[in-house]
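Missing here: one protein chain of the complex. Every other protein chain is in place.
Here is chain A:
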Amino acid sequence: MARKILCVAEKPAIARAVATHMSGGSFQTHAIRGNQYVKNYEFEFNFGAPWGNCSVTMTSVIGHLTGLDFERQYKGWLSCPPGSLFEAPVKEEVDKDKLPIAENIRNQARYSKALFIWTDCDREGEHIGSEVRNQAKTGNSRIEVRRARFSNTERAHVLQAAREPVELDEFQANAVAARIELDLRIGAAFTRLQTLQLQAVAEILKEKVISYGSCQFPTLGFVVDRYLRVQNFKPETFWGIKVMLQREGKKVNFLWKRVHLFDRAAVIMMLERCLLAKKAKVTRVNQKPKSKWRPLPLTTVDLQMMGSRFLRLDSQTIMKVAEALYTKGFISYPRTETDQFDKAIDLKKLVEKQYPDNRWGQYARELIDGKFRTPRSGSHNDKAHPPIHPVSWVNPSQLNENEKKVYEFVTRRFLACCSDDAKGKGTEIEILYGEEMFHANGLIVLEKNYLDVYVYDKWESSQQLPNFEKDEMFEPTEANISEGKTTAPGYLTEPELIGLMDANGIGTDATMAEHIAKIKEREYVVVNKRGSGRSKIEELIPTRLGIALVEGYDNVVAGLPNSISLSKPFLRKEMELRMLEICAGSKTRQEVVQQSLDMYREVFIHTQRRIAMLKTACRKYLVEQA
């Protein structure tokens, strides 16, 4: 009998997609007992040396198999002081609803020579892979374990991954294990402390769980910080100088190099010095080619930011949709930090696949007929996944509304990456008038190139400037004082928030959207819709509770040297950096867990001692100002 190999994917849809490719479409489907989603697919496959022709069972899990929790005696809210959760014993157990899935893996492993892990190739997937391995080893301690490395479910790619398996990355799995333990302990300790202490403060908190998460709070902190900046803002008047010249029937407006100043008397004096000089002198006439660069290859953060700006979908929806498109084999894995294409990828072949499309098929053809350019390379490479790109063409009638939007964006972006920059001609005129410098700029777009397919970017010709000669003198038609007022920044939008989280190390590209959804769900933040149509803006506004928590935690550490508020990104960022050290093998899981717990335990002790600060803030916003 042929050798048997067990393959386990992260989701049923991936198992099915991979099975379809490996079997060439003919496989047998078996239901498993106790779970209606997970199926076993059986077929034959030739793995090449050393495995040869084998009979394969392809199955899956549904995300994590196990969960970490405290021992039973610590589970009750009043069972122990919240602070003891930093040390209380924990155990990893298969989730109740996953028991049949775990049993299926153990059973299948019993008859298998080897286990091939097909979980998604990212940190989380590595950890899920280690959970799968543990179950398989329980069923068959001698089973050999391999890991398939893949980043999309396109046929050739899948077959190659099946034939060139690698080892599971223990470091990455350990980093996730550390994160899970830290999130459990820190989250539970603070959630219990603040819930128990604050419930009595205000009527509306009575039945409420006030949850804490080490990513959610800095995320909330960004929203509150911006909100307070908007609220506290004080407008101020500024003054500037406008110079206008009428020439060749055109009005040329010159902009002041100083833009504007906040001292009216000084601006009047400067204008008078201009008028006194009577004539302005052209100090520079500069004509140079200008270009607008095509975009970089698409990363997850960019997809979320651009997506919520152009597609009007929130980041979590975008990720769900992208995930669905990936599972169906239309786009590559949507969780990636990489903004450079590997040289080995045949980009032209991917472009050719878009020929049938009646929106950009013609454009794709033109690229292959000579306009193709190698994409720009960004500076990020997660060494796991390529930038997000379409892997096959799909007829739009097969997609729902949101899928259509996201697929269109991913594809247009990809084609734009493979196009030339937009080209134009820029003119810059600089004048010296009295002692003040002014300038006027003109732009003529000559070749739109990538802009033809990437409809999200705008670059348009300005009014054409009349001719100027260097060193010529002229008398401006008008020179006036202009007046304006500074305006408050806008409330935080979701793309901006993602940008802040990314820059400050809060969450990973895979989890940012979840954290934002969490703070909405917890009622720390609400979404305020403003405007309509293309100018529609969704702003994030903190609730009274959200503001109270941030102010409370800021006050808890106020005046304490070396203590950092939980509303700031710094503690979480430290923790995130230590995760990277586990991945690099320079720190162990235990070291990192201990160090990070110590860091948060200190804040916990301060919070306990100065809990009155937190209560006062809640009373202020939820009772007095309610």
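Basically, a residue touches a chain if its C-beta (ideal position, glycine included) is under 8 Å from a C-beta of that chain, and two chains touch if they have at least 3 such contacts; residues count from 1.
Everything below uses one rule, namely that contacts and distances are computed from a predicted model.
> Under which of the names "Mediator of RNA polymerase II transcription subunit 27", "DNA primase large subunit", "RecQ-mediated genome instability protein 1" or "AP complex subunit sigma" is the non-displayed chain listed in UniProt?
UniProt lists the chain that is not shown as "RecQ-mediated genome instability protein 1".
> So one chain is hidden, and I want to know which residue out of A:111, A:238, A:310 or A:456 touches that hidden chain in the complete assembly.
Final answer for the missing-chain contact: A:238.
> Tell me which residue among A:111, A:372 or A:570 touches the hidden chain in the full complex.
A:570
> One chain is left out of this view; which of A:28, A:73, A:253 or A:486 touches it in the full complex?
Once the missing chain is taken into account, the touching residue is A:486.
> For a quick check of understanding: of A:266, A:584, A:612 or A:626, which residue touches the chain that isn't displayed?
Considering the complete complex, A:266 is the one touching the chain left out.
> Footprint of the hidden chain on chain A, which residues?
Residues 229, 233-234, 236-238, 258, 261-263, 265-266, 268-270, 272-273, 435, 486, 499-500, 502-504, 561-562, 564, 568-570, 574, 602 of chain A touch the chain that is not shown.
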